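Take a look at this one; I'll ask things after.
Yeah, one chain of the complex is gone here, protein chain that is, but the others are all in their spots.
Take a look at chain A:
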Amino acid sequence: MPISRRALAAAFAVCVALPLSACGSGGDGGGTADASGKVEGDITFQTWNLRANFKDYFEGVIADFEKKYPGTKVKWVDQPAEGYADKISADAAGGTLPDVVNVSPDLVAPLAKAGLALDLDKAAGKYKKEYLDGAWASHQVPGTQGTYAFPWYLNTGPLFYNKALFKEAGLDADQPPKTYDEVFDAALKMAKETDGKVATLANVPTIEDFGRYGVELMNKQGNGFSFNDAKGVELLTKYKELYDAKALDPQALTATPESSGKKFLTGAVAMNPGSALDLGNFKKQVPNLYKNIGITDQITSTGHVNMYVMGVMVNAQTKRTPAAVAFAHYVTDAEHQMSFAKQVAIFPSTAGSLDDPYFTKEDGTDETRVRVAAAKSLKNAVNYTPVLFSEQMKTELRNEVAKALQGKESPKEALDNAVKACDTLLQQQG
């Protein structure tokens, strides 16, 4: 049977029409926000690069949950860290988002705006009091009303410094810098004494650095950025001075947290932020550095250190809302957060957990010293990164900061341009 022209034309029309159909309104998965029914059914739980190190822990949690709620079955999937946001966006766009998803606040914001994240104030408000207030609020999205993920683990960390490099530069290794001014002075001295061969800092300032410096990041209405104020310009001007003196690593303009971490390991930079987890790495990978490691508090002008928050979101379109909400709560309740914190150097977001002796008593080792100090600082820590600050906005800020450091724009011009670009992106987000 020969293929007729009409059939070919029809096939072509289908090919054109299919993508066009994607321009219509999104499908309504038809989930319910009512979590009060019986906890039963099959659900899928997605984590963010946790299988490699915590397989036994999660399998145990899932088995316990299924035992507690007969008739439930949890399928656990884990995605690699690289491209996690892309995986979620592909799933979200394709309608295959798992029922329970490990997210960070910046990931949950667009999902909430697209109606894909369940409002837990409505569906699980009774659990709110179990969590630290700040942690619960971290998954609230300006422009929407509600909370869109259970807070999970928190992290923060001290500033590590290389005592040997400090001594070589004539700096007091036992009196590390405590304020921004002291850091800048030490960095300039380090660069001068080493003829620019050892930088003190390896990263350009990010949005959280501006926040920690005391810059107002967003306006009061939450609908525009404001980090181009006098304080922001002041911070960038200081960094420009450091960059010119090679006190800020010349490759900082293209650095990633991983590359700057490596520079610290090789002694190319003298200070680097980290967490309790890094101490173990130093001990194992670079014993010589570990012998010379100095630990000081995170620098902040606001009195509040920065914290990173992880959350567990429930898909608003899940067909098993009671089971999904119950499981998300189960993973993040005080008991399980505490047991997870004992597996790895993270901190629970549940009220009262940070008062556990595990987080308050030192045993003389550096690990417990860092853990206790971090737990103490977390009680009034702030997640400085605005939840609406997308990856594209981070790139805009980074590029404008780089222009200022290279002298292509003044710090004021650079921040004005960054705010303008970020505001445009914010408006486009809707």
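Note that in this section a contact is a pair of C-beta atoms (placed from the backbone, for glycine too) under 8 Å apart; a residue touches a chain by one contact, two chains touch by 3 or more; residues count from 1.
Everything that follows uses one rule, which is that contacts and distances are computed from a predicted model.
Note on the omitted subunit: UniProt lists it as "Sugar ABC transporter permease", one of the names in "Sugar ABC transporter permease", "Sulfur relay protein TusC/DsrF", "Transglutaminase" or "Aminomethyltransferase".
Set against the missing chain, the residues A:Gly41, A:Pro110 or A:Pro386 yield one that touches it, A:Pro110.
Here one chain is not drawn; of A:Asp86, A:Asp133, A:Asp172 or A:Glu335, the residue touching it is A:Asp86.
Hidden from this view is one chain, which touches chain A at 1-3, 15-16, 18-20, 22-26, 85-86, 88-89, 92-93, 107, 110-111, 113-114, 116, 249-251, 253-256, 259, 266, 268, 390-392, 395, 398-400, 402-403, 406, 408, 425, 428-430.
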